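All remarks here apply to the structure that follows.
A single protein chain has been omitted from the complex, and every remaining protein chain is retained in its original position.
We just call them A, B and C in the order they show up, numbering each chain from 1.
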Amino acid sequence: MSQTVQTAVVGATGYAGYELARLLLRHPRVARTVFYLREPNGAKCLTEIFPALRGWGEAPVRKFSADAVAAQGAKIAFLATPHEASLEIVPQLLETGMRAVDLSGAFRFPAGETLAQWYRLEPPDPALLRRAVYGLPELYGAKLADAQLVANPGCYPTSVILGLRPLLDSGLVARARGIVCDCKSGTSGAGKEPRRDTQFCEVNENFRAYKLFSHQHTPEVLEHLGLGAVDMMFSTHLLPLTRGILSTLYVWLDSPAAPEDIESVYRTYYAGRKMMRIWPAGRLPELQHVVDTNFCDIGFALDPSGQRLMIVSCLDNLGKGAAGQALQNFNLMNGFEEAEGLI
Amino acid sequence: MSQTVQTAVVGATGYAGYELARLLLRHPRVARTVFYLREPNGAKCLTEIFPALRGWGEAPVRKFSADAVAAQGAKIAFLATPHEASLEIVPQLLETGMRAVDLSGAFRFPAGETLAQWYRLEPPDPALLRRAVYGLPELYGAKLADAQLVANPGCYPTSVILGLRPLLDSGLVARARGIVCDCKSGTSGAGKEPRRDTQFCEVNENFRAYKLFSHQHTPEVLEHLGLGAVDMMFSTHLLPLTRGILSTLYVWLDSPAAPEDIESVYRTYYAGRKMMRIWPAGRLPELQHVVDTNFCDIGFALDPSGQRLMIVSCLDNLGKGAAGQALQNFNLMNGFEEAEGLI
Amino acid sequence: MSQTVQTAVVGATGYAGYELARLLLRHPRVARTVFYLREPNGAKCLTEIFPALRGWGEAPVRKFSADAVAAQGAKIAFLATPHEASLEIVPQLLETGMRAVDLSGAFRFPAGETLAQWYRLEPPDPALLRRAVYGLPELYGAKLADAQLVANPGCYPTSVILGLRPLLDSGLVARARGIVCDCKSGTSGAGKEPRRDTQFCEVNENFRAYKLFSHQHTPEVLEHLGLGAVDMMFSTHLLPLTRGILSTLYVWLDSPAAPEDIESVYRTYYAGRKMMRIWPAGRLPELQHVVDTNFCDIGFALDPSGQRLMIVSCLDNLGKGAAGQALQNFNLMNGFEEAEGLI
Partner (left out) sequence: MSQTVQTAVVGATGYAGYELARLLLRHPRVARTVFYLREPNGAKCLTEIFPALRGWGEAPVRKFSADAVAAQGAKIAFLATPHEASLEIVPQLLETGMRAVDLSGAFRFPAGETLAQWYRLEPPDPALLRRAVYGLPELYGAKLADAQLVANPGCYPTSVILGLRPLLDSGLVARARGIVCDCKSGTSGAGKEPRRDTQFCEVNENFRAYKLFSHQHTPEVLEHLGLGAVDMMFSTHLLPLTRGILSTLYVWLDSPAAPEDIESVYRTYYAGRKMMRIWPAGRLPELQHVVDTNFCDIGFALDPSGQRLMIVSCLDNLGKGAAGQALQNFNLMNGFEEAEGLI
């Protein structure tokens, strides 16, 4: 009943790593977590890396090796490492019998070429890719109980896929007219490493689009929506705030629908899913509602003709878009209730 | 050569009014401006209303009446009044022989029904509507020299129309697939009156869509792009910053184009227009570049297939989207260079 | 062991009320909370008032009367009401035998004249004032077990008193030179009611001092530091952010001290207090470390001569400065561990 699990975290030094640490420290089913870095630089405990966690809890920091993690007795390892590091480390961890949740993009694509094309990385062993489960619990939750390797989705794709998949499955959408996904993210999504374009004065009182037609999250979106590149336009923008993604999604419908039809599509698809909050017609979700949570909120507006539809999908890019979702996957991998430790 | 003009401003108490006052105080062709309020509440001079203007200049504040404005000798009156007030005041001012630039929505539509439907206001005399020039100089500059009444455009429409009109005129756009305009505005666009949803804590670290399918700027956009309602989806969002609008515009093209084709469409259309800055393919404009200016910046990204196009159009909602544009109209109404006092 | 308590909340519609609701919903020792409003305006449940709480939990909303609260079986009532309402309601609730934690300023002063002078309110029954415990657990925790009425401290005073009291008690401070408390608060401290000066555009990219020499929190600070008005200057400023107070405190020392002396003063005074985090010499706390927590962080810098000392004290104005502290008081009133439900 109160079964707990030992976990390991590899590479938690960035914003998603911080969030992961914070969530693990308070998760009722996590027995103990050890944090591993390739270069601990003398750090022995978590609060040396994240001073703000003082008083919340403490955990050891150690130099990473797959053997060290295995020797610790961890059943599940979370990887908050760069793509390249995940490609190298994940096979080592799986070999020891451990299960892994990888927050990088390394194992998200069944086809190695996708990784090669969009990330310019050497793809991993195809057998490994085939074993990886795309960790979007509302779509693939049933596969998680037995998953050895879970590829935690990207933040933008989580928002867009959860916002569009029920509608596309419903058959209501006029796909031939094309779909537009206009996504806006807080700056924590850009990572913690100092960069000129994420300096405070470059983001504050500013707003900009970036990586148009070239964002590496594009193939995830297409794959899990069953769309071809030419059917969709997907854009990403940088908001002058820290946390949150809001995606405004535009579809034309084949024939007129009523607001209740649309609401019903979402309610049916997400019935029983605790992390999804569907807003009634006429109420739109907003970023403040989801920041610091693991919820994905969905609302919509249908025009009077019933043929033009705008969907608003929002979530916390470090929560449901990264660390929170990793823990939701962890819960389902272990047979726990999916929202445990997340509400 | 150094001809100057006396002006009057009616109703400048909000953010656009402040910007208008600031620009008029430093405009080399403005001889003298008097500010009129319906209820001066004892204020005698401008810096009592806008203390931040101390040291920039000073101007008298008087109780409004059309006769008072005429007696002052003002040749052109700017109205920064609510729609209802403009409907009442503009005819009075025109009768005295004065010319007017109205920043409200009251005279933007040739058809009175549009005002009735979208603003729920009693439309003015049709003859008056026919005399009004829609004050978007890059499209209708030639009509300004003789205009008695200029309806200064809305902020969102300025951004969207300037971003799409050249492309629509070029014949490259696959209109039948539909056009998406995803617009984001700073909070000064919501006005200065205290409201719960524009309190600091409701906007800060937040982002939200609003008035989907019901924004009163919709008919302006449709009218000046020659589109029907069903061809387009136009959305508006509130950014956690003070000034600026960035519109991301999505079109499909009928046949593949090259980036140079697109750039050329804009450069040709806006040749010689000093307030338009076209960015070369691969460079996107951002809000910081246009804040506190009267520029409208346009950039774009074309996908490798040459058939999907995203355009980014941005401007300062109080500048080119309101007060700056009003002065650009003023310049052309008087035969001055259009950028005078604005750069 | 797992004893739980029924609670009532009166008047939770503002920011502190939201925080209180959020903390109560997740507190392991709170059996059930009912929310009371004087004018529920048809609301039946908490998420109608705070839609962002959907999915976190639910609670009934009812029309307030002292009898209704008593009939519910609540043992402790939290009042997130205006001062005036607390003055009226608290006696009613105490009469029914309930205990109360009042977040307003109504019962913070032993002397009725202080309330009359600083709040311009008719002071309550002196007997009632004498029964009230000032709910700053780190100073007066021992009185909480038996307290019937707890006056939850103001946000600024919590920050200043916790930052200075250990030092003043130590005898190191040259009081005759005067003490300066320069305090800066996030805008949620100004409340949720729409006001011109807390509109987004008035706070964003702005910073200002306010209520100099007249802030109603002044007498709290003086009282619990044992200072006379002329010994201290206390200022308040508005930060362009939502949550948090940072106070920079300046004292001169009577004779040279070493950094370890100062650190030791704080560590000794706050030994065993879980919500206090003392930073070692040379490390300063910052707002981000305490936002969304119930911690009060204290750091300092001593000049090379050892006679000039700056102390930085920071906390979340809605956490340790309001709702979090109310729950810390609740914990101690019930004999629970003081940090329960707060970490």
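As a working rule, a contact is a pair of C-beta atoms (placed from the backbone, for glycine too) under 8 Å apart; a residue touches a chain by one contact, two chains touch by 3 or more.
Just so you know, these numbers come straight off a predicted model, no measurement behind them.
Among the residues B:86, B:104, B:185 or B:288, only B:288 touches the chain that is left out of the figure. Although one chain is not drawn, the whole complex shows that of A:28, A:42, A:97 or A:194 it is A:194 that touches it.
From the options B:54, B:131 or B:195, the residue with contact to the chain not on display is B:54. Contact with the chain not shown here comes from a single listed residue; of C:31, C:212 or C:258, that residue is C:212. Residues touching the missing chain, restricted to chain C, are 177-178, 180, 182, 184, 202, 204-210, 212-213, 229-230, 233, 235, 237, 239-244, 246, 248, 250, 252, 284-288, 291, 301-305, 307-308, 310, 312 (touch as defined at the top). For chain A, the residues in touch with the chain missing from this view are 15, 187-188, 192, 194-196, 198-205, 240-242.
By the touch criterion stated above, the residues of chain B touching the omitted chain are 26, 51-52, 54-57, 205, 274-275, 277, 283, 288-289, 292-293, 295, 343.
Following the convention adopted for this analysis, only the chains that are shown with their structure count from here on.
Distance between Cα centroids is largest for the pairing of chain B with C.
Each chain gets one centre point, the mean of its Cα atoms, and the points for chain A and chain C are 36 Å apart.
In this assembly, the C-alpha centroid of chain B lies 46 Å from the C-alpha centroid of chain C. Contacts with at least two other chains are made by residues 202, 204-205, 240-242 of chain B.
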